[in-house]
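Just below is one structure, and these are the notes that go with it.
All protein chains but one are shown in place.
Note that the chains take the letters A and B in the order they are written out, and that residue 1 is the start of every chain.
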Amino acid sequence: MQAQTTRKFGVADPIFEVRNASITFDMDRGESRVMDSVDIDIERGEILGVVGESGSGKSMFASALLDAVVDPGVLTGDITFYPESGEEINLLNKSEREIKQIRWEQIAMVFQGAMSSFNPTMTIGAHFRETLDVHGFDVEEGMEHAEDLLAQLYLEADQIFDSYPHELSGGMQQRSLLALSLVLEPEVLVMDEPTAALDLLMQRSIIELIREIGRERDLTIVFITHDLPLVANLADRLGVLYAFEFVEVGPAYEVLTDSKHPYTRALLNSTPNLDTPREEMKPIEGKSPDPVNVPAGCSYHPRCPLADETCIQMDPEFSTGNGDDDHQAKCHYIDRTRAEIPLNLTEVTHDE
Amino acid sequence: MSSEGEHVVSMTDVEVHFETDSGIFSRDSDVVQAVDGVTLDVEAEDVVALVGESGCGKTTLGKTAIGVQRPTSGSVTYKGQDIWEARDIGGNADIPFDEIRRALQIIHQDPGASLNPNKTVMHTLNVPLRMTNPGMDAFDRRERVHEMLSRVGMEPPEDYANRFPHQLSGGEKQRVALIRALLMNPDLILADEAVSALDVSLRIDMMDLMLELQDQFDTSYLFVSHNLSNASYITGKADGRIGVMYLGELVEVGPIDEVLENPQHPYTKVLMWAAPNLDPDADAQTRSPLRKIDIPDPRNPPTGCRFHTRCPEAREVCKQRPPVTEMDDEGDHRVMCYRALDEHEYWDSPEIEDEADDMPR
Partner (left out) sequence: MSEDTTTFGSADQKPAGVTRSRKELYRERLDRLLLTPLRVIWSDWRTRIGTLIILLYVFVGTVGVRLVDEPTMQDGPVNASPFEDAAYPLGTNGSGESLLAKLVEATPPMLQMILAGAVFSTVIATALGTISGYKGGLVDTVITTLTDIAMTIPGLPLIIIVLVLFEPKSPYLIGIILAINAWAGLARQIRSQVLELRDKSYVEASRIMNRPLHEIILDDILPNIMPFVLISFVNTARGVIFGSVALFYLGVLPVNFANWGIMLNRAYSSGGALYSWDGLYWIIEPMIAIVLLSFGLVLFSQGTERLFNPRIRARHASSIEETAPMEQ
């Protein structure tokens, strides 16, 4: 596709263009749509935070970017990858073999629970060697590079290479996996809850390491999590997922201090935080929808205080609500959300 | 909320040491000092949070408090009665062990594993009712279960009561686990990472519910968590206390707001740095204050103050164990650090030399 497609959300130099991407599963009780006509661009070199609770489809989004949706799920739409050098690649058109080459060499993925990503019968060193070998890289050079990576992550290469996964602590495993994902020098790193099983301190330390490494190596990072505060200080832009689609996308600072979508605002108000006054915290009423049974119209309307007939009938489109192109949300009443749903955090810190 | 009143559970100088076998050919088994010399009380209708990283002993300490883990030394008492003595001597104790056992309950972390997958909600919730009210007939028990389910927002209760755990969401399972614990009419419930497995937006809900029902059932909570934000929310709303643990020691304990405003121990300050902050304007110090990224091996903890290998303020003298200092007259806020003392050789002691694998300061 050589035609200039409309850039989304003010992204100037996209490394990923996702258009109308959907993932469906055929289940006994109906068709399960775990990703619903998603459109988004990812800027080269940025850190994009994708925030969604369980049942929002965030892991499916990660799988889609690597064309790694589990059977019998079906991925449709257009996902175009623009590597630094070379032709643009339409991921869905590629054969399984071609995709395998792209995965890990150009687009790497780090899952939650490092333990299950490793082969328990192989040492960490063997994992590195195998990865380098299978992708046709020079193993000697690669291992040296791996040593550098490990050192940057405060791991001793000698000790790590000889260890089996179960011999390492959770934090060490996750950092080893991070190094493994970077050894082939990919351009993009997709991380799905990489710190979920870890302690507070290790989580924070790893976030800092990711930030450093990302900057050094000009990586594009997609960081997917349910924990909004975790990614708040790391991400350049934030995308909020609800009911299997993005409901708000924009620069991180704006999304956190001046969110436009009712769900984002409610989510911020219900997230425990050291600084927010406790009396102001409010849980979100209701439950996230079942993928087989997403509400018609705006998928958030059953839980939204602003919902009315329009919301029940019509699915809203992205709009800017008198702001910049780069910050948009899917809400009919985007202009009213600020007034109707006050943010408890900003009230405190940005008060006159 | 209550610094007077009878202690529901009182732990004095509790130590829990585990022996781990390192294999057939090990010469001697390693000893993990999971909990080392902790003194802590829980009052009636109190909320006490225990925070720390994994391996710090908070879960072990929690289980010791509810009489599930026997300490290798030190004492645990329930309303004055030594729990393990009651177990050993049987009928002659002032408070029999059976009564103690029922008064101390638990809510587990993983909602998926905390309920019997083969039994309906009704069956699971009937168990505590049968134990505490043997006179109740099946019909009345049914009504009571429905009432509790309604109370926690699971409507219609008849429908939920007949479900199996796999038909409930994570939040719903946790609520059932909460009801189960409360129906025992306990004096203390150990909430072992009870909200950690829930979605972020559901946690406030669950914690609010726990506090609401605390009044009704007259119980205390020991809230174990590695997440400081959650712990601060629930203790804050209940005017409770927070205890910070590191490698088996209680390094700081005090009323939540005081500790947050005026943290004394360097480790507490590090935890606060690590707690993710929603406010992007906040002064985000990105460099880790720790000198080493990994926790030391609990089988071989550092000598003296266990935090000295990673502490940004460590000095040579820290290689000896610091005393516990009271920060105020009521004895509510205690710290185990030399820095709490105005006059001590600590202030003259040289800083510890940086090692090769230390993080840059």
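Simple rule for what comes next: contacts are C-beta pairs under 8 Å (C-beta built on N, C-alpha and C of every residue); 3 or more make two chains touch, one makes a residue touch a chain.
What you are looking at is a predicted structure, and each value in this text was computed from that prediction instead of being measured.
Set against the missing chain, the residues B:Glu15, B:Asp110 or B:Glu316 yield one that touches it, B:Asp110. Checked against the hidden chain, the listed residues B:Glu19, B:Asp98 or B:Glu345 yield one contact partner: B:Asp98.
For the options B:Arg163, B:Lys292, B:Arg321 or B:His344, the residue in contact with the chain missing from this view is B:Arg163.
Only one residue in the set A:Asp290, A:Asp325 or A:Glu340 touches the chain that does not appear here, and it is A:Asp290. Looking at B:Leu209, B:Val253 or B:Ala274, the residue that reaches the missing chain in the full complex is B:Leu209. For chain B, the residues touching the chain absent from view are 66, 68, 98, 101-102, 104-106, 108-110, 112-120, 123, 127-128, 131, 133, 135-136, 138-140, 142-144, 146-147, 150-153, 155, 157-159, 162-170, 177, 180, 184, 209, 212, 216-217.
FYI, only the chains that are shown with their structure count from here on.
Between chain A and chain B the centroid-to-centroid distance comes to 32 Å (mean Cα coordinates, whole Å). The residues of chain A lying in touch with chain B in their complex are 53-54, 154, 156, 169-172, 199-205, 208, 211, 226-230, 232-233, 252-253, 256-257, 266-268, 270-276, 278, 281-284, 287, 345, 349-350. Of all residues in chain B, only 53-54, 169-170, 199-205, 207-208, 226-230, 232-233, 236-237, 260, 270-282, 284, 286-288, 290, 292-295, 357, 359 touch chain A in the complex they form.
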